[in-house]
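Take a look at the structure set out below.
In this view, the complex is presented without one of its protein chains, the others remaining in place.
Coming up: chain A.
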Amino acid sequence: MTARTSSSAPDPSTPSPARRLLAGLAKTIRTPMGATATVFLGVVLLAAIVAPMLWSGTAAKVDATALDQGPSGEHWLGTDNLGRDLLLRVLVAARLSVLLSLSATAIGISLGLLLGAAPWLLGPRLGRLAAAFVNIAVAFPMLLMTLFFAVIFGVGVQGSVCAIGISMAPWFARLTQTLIAGVQKRDFVAAARIARVSRFGVLRRHILPNIAEPLIVNVALAAAAALLAFAGLSFLGLGVQAPEYDWGLLLNEGLSGIYVNPAGALGPGIAIVVAGLGFNLFGEALAKVLGSRHKVRTFRPRGASRTVSGSGGHPRQHATDGSAGDAIAPAGEVPVLEVDRLRVSLDTPNGTVSPVREISFSMKRGEALGVVGESGSGKSLTALAVAQLLESPLHVEAATLRLLGKDLMAADPRSRATRRFLATSLGLVFQNPTTSFNPTMRIGPQLAEVARLHQDMSRRQAGARAVDRLRAVRIPGAERRAKQYPHEFSGGMRQRAMVGMAMMGNPSLIIADEPTTALDVTIQRQVLNLLEQIRVENQVAVLLISHDISVIGQFCSRVLVMYAGRVVEELPSADLRTSARHPYTRALLSAVPDMTADRSQPLATVPGRPVDPADRPAGCAFAPRCTFATAQCHTAEPPLQEVGSGGTVACWNPQEGAVTAVQGQVQQAGRGQA
C-alpha cells in the first residue's frame, strides 16, 4: 500500500471542500478505471447488503445428502463438508468481510489522525516524540504488526479488528503528518495563528479541510489493505471463528478441501480479489482525478527526434553511403555552420504549430554569433534544433543544415559515424550548471565519456584528457577535482567544467545556451572570458544565446534578434547602438540601464507579452506591442530585407538613429527572463 500524497491541498478560496470532493467523485466514476472500480464495489456492496437478508438461512443449512460436492447446476461452486452451498456462503460472507474491514479502517484512521495531528497539537517538543514513534512504527510491515497485535488481543473478531486498526494507524499518521507539514507553512494557517485561533481550532477549520482530499483517497486504499489483512487473518484461523464466516475463513476451508473441490477455494479467493481491487482501483482513480485538477497541463518542449522532411526538397541520404558525402572540407572555405530556412514544428490537435521558422544564418570559423530575444522567442529551440537534440513530438525541417559541410538533415542520427561526428565537432554549454551534470557520476568520467566512446581512447587516456581539459578551463587541482562529484563544485566552477566538457572533442562550434544566466555577475564575466579565450585560441565558432543584449553586444561580432520564432534583425554588434532599426531591438537596447541611469526611477520595462506561437497574430508578430505599427503591420508580415551597413531587418517601418537608455516604460520588450 503506497501513500498517495501527490494531490496538493487546494486553496481555501476555492469552493467548499465537500462540493469539490463530490465533483471529484462524479468525475472519477466516469473515468474507465473509476467505472471499473464502481462496478466491482457495487457488486460487492450489493452482495453485502442483500445476500444476508435473502440467504443467510439457506447458506447455513446442513445437507447430509450433498457433502463435499463439486460444482453443479444446483450448487454452482459445490458444497462444503457439511453440504452447505458455497456460492451462497461466499455471497453472505460479503457483509461480514466488508463490515469488519471498514471498522478496522475506521479505527486505523481515527488513531492515525490523532497520532498524525499530535505534533501539531502538542507543539514541537512532544510533537517530535510522537513523530519519532510514528517513524519507527511505520517501518514495520502492516501484516507483521497485525499478527503481533492479534497475539496480544487474542484470537477472534474483536481482537482482529483492533489489531488491524492499530497496525494501520502509524501508516495513516505518517500520511497526516506529511500533509499537515505541507499545509502548516501556508499563509492562511499563519494568519489564523496570528489571529489567536487555538491550535485545535486551526486544525479543525483550516488544516483538515485542506488535507481532506488526499486523506479520502487514502481511505479507499486503506480499506483495500484492511480487507486483505482481514482475509489473511481469518485464513490463518486468527480472525473470524466458526460458526461465523468471512471470505478468509471460507478460503481456509476451501484450501483444506482443494483436492475434492477447487472451486471452493477459488470462489472466496476471487471474491477477496474483486473487493480488494474495487477499493484499490477506486482509490487510484480518485487520486488521479483529484491530483490532476490542480495541475495545469503545459507543454514544455524538452528536445526531440527530428524528422527529415526538408522543405527544400532534400534528397534523403543515409550515412550508409560511405564517408564520401561526409568529407569535411578544409577550414576557411566551408562555413562552420550553415542554416537555411530552419523550422521547428509541433503537431497539435488544432493543427501544426511552428515555434521556430524561417531561420537562416551561417557562421565562419572562430566567429562569435549572438542570438537575443525574450523567453519564448525560440532561441533555445533553434539551438537545440541545430544541435540535433530535439525529440518528438517536435520535428525539425530545413532547406540546409550543414555542420562543417556535412548535411545533418540527410545523416542518420543513429549511425555511429554521425554520432561520432556530432559528439566531437559540436560542443554544448547549457544554462544551469547545477542541474546539467549527472549528480551520480564523478566529474572526470562525465567529461571522459565522449573521448572514450567517440575518440577510441582507453579509460586512462580519456581520464587524462578530462584532467587536461579541466586544467584548460582553469580549474585548480584538476586531478583531484576530476574525482569529485558535481555537488562538490561551486556554481562557477561547474560551468567552467561544462565548457571543458564541450571542449573534450576538438569542436569547431560551441553552442552556449544562456551559459551565464544562472551565475553571479562576477562569475558571468569569468565564463564569458573563458569562452572568448577558447574562441580566439582554438578558432572555435561560438553561438551564444542570451536574453541579455548587453552580454551579446560585448561578446559577439554579429547579433541575431529573434521575436516570435523568427529573426527580425541581424546586424554587426558594433552597430547596435548606432544603427539598430527594428523597434524591438531598439526597445531591448533602451531597456538596458547604463551608468548614468537615474536610480530613483524604476527600471525600464516593455509593456505587453511575448507571443504564443500557437496564436500568432496576422502580419508582424510584434505589431501589437509596437508604437510605430501601421495598418500594414497588422496585415502583412514584413520580409527580412537587407539594409545598408551589412544588416538585415524585417520591419515595415524601420527606425533610424542612435538608441539611448530610457527609464520608465519603453515602448516595448525588456529584460526578459529566460
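Rule of thumb we're sticking to: contacts are C-beta pairs under 8 Å (C-beta built on N, C-alpha and C of every residue); 3 or more make two chains touch, one makes a residue touch a chain; residues count from 1.
Here, contacts and distances are computed from a predicted model.
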| item | value |
| --- | --- |
| Omitted chain (choose from "Peptide ABC transporter permease", "Hydrogenase expression/formation protein HypE", "LLM class flavin-dependent oxidoreductase" or "High-affinity zinc uptake system membrane protein ZnuB") - UniProt protein name | "Peptide ABC transporter permease" |
| Sole contact to the chain not displayed, among A:Pro170, A:Gly276, A:Pro355 or A:Pro583 | A:Gly276 |
| Of A:Trp120, A:Phe172, A:Phe437 or A:Phe489, the one touching the omitted chain in the full complex | A:Phe437 |
| Options A:Leu54, A:Leu126 or A:Leu144, residue touching the unrepresented chain | A:Leu144 |
| Positions on chain A where the hidden chain makes contact | 2, 33, 139-144, 147-148, 150-151, 155, 224, 228, 231-232, 235-238, 251, 254-255, 258-259, 262, 265-266, 269, 272-273, 276-277, 280-281, 284, 302-304, 387, 389, 391-393, 418-420, 422-423, 426, 428, 430-432, 435-441, 449-450, 453-454, 485, 487, 498, 501 |
